[in-house]
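Only a single protein chain was left out; the remaining protein chains are all shown in position.
The block that comes next holds chain A.
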Amino acid sequence: MHLDEKIWLFLSFGMIMIFMIFTGYQAVALEMGPPSHKETIDPQKVDQTAPFDNPGIKQIGENEYEVVMTLQIFSFTPMDIEVPAGSTVHFTLTSKDVTHGFQVANTNINAMVMPGHIQKISQKFDKPGKYLVLCNEYCGAGHQAMSTTITVK
């Protein structure tokens, strides 16, 4: 093996390890791990199961809100949420039918929402404006129409 090949392989290995270390540091120390909530629900009884029997937005602290939301073809419940700028919003999500995706453009909100499983993701909204919420997993003929908004005032 040539010296330059050894250097290249060392750099390759080092780069992969650096990616590992950063990912681990962000996930553990900065609590930026990907949405991975583990809780199940009967997908055919979502409307009768708390908290999804009462979907909506609720203030749970100063600048802190909880949104309980169901996703179904081809809408979100509740639609058109409003929160004050600077608030942190905790989303609790599940699907009433097929697999959906929950994405808010211009934020890092991106999570799979599957029937039978409850998914959670949080985001702090600092900049006022209207944010696009969309389903990013193909869910049927009206998938492109499945969107709503979050207004930050």
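One rule holds in what follows: contacts are C-beta pairs under 8 Å (C-beta built on N, C-alpha and C of every residue); 3 or more make two chains touch, one makes a residue touch a chain; residues count from 1.
We adopt the following convention: contacts and distances are computed from a predicted model.
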item	value
UniProt protein name of the chain not shown, from "NitT/TauT family transport system ATP-binding protein", "MoxR-like ATPase", "Cbb3-type cytochrome c oxidase subunit I" or "Branched-chain amino acid ABC transporter permease"	"Cbb3-type cytochrome c oxidase subunit I"
Residue numbers in chain A that touch the chain omitted from display	1, 5, 8-9, 12-13, 16, 19-20, 22-24, 26-27, 32-44, 73, 97-99, 101, 103, 105-106, 108, 110-119, 132, 134-141, 143-145, 147
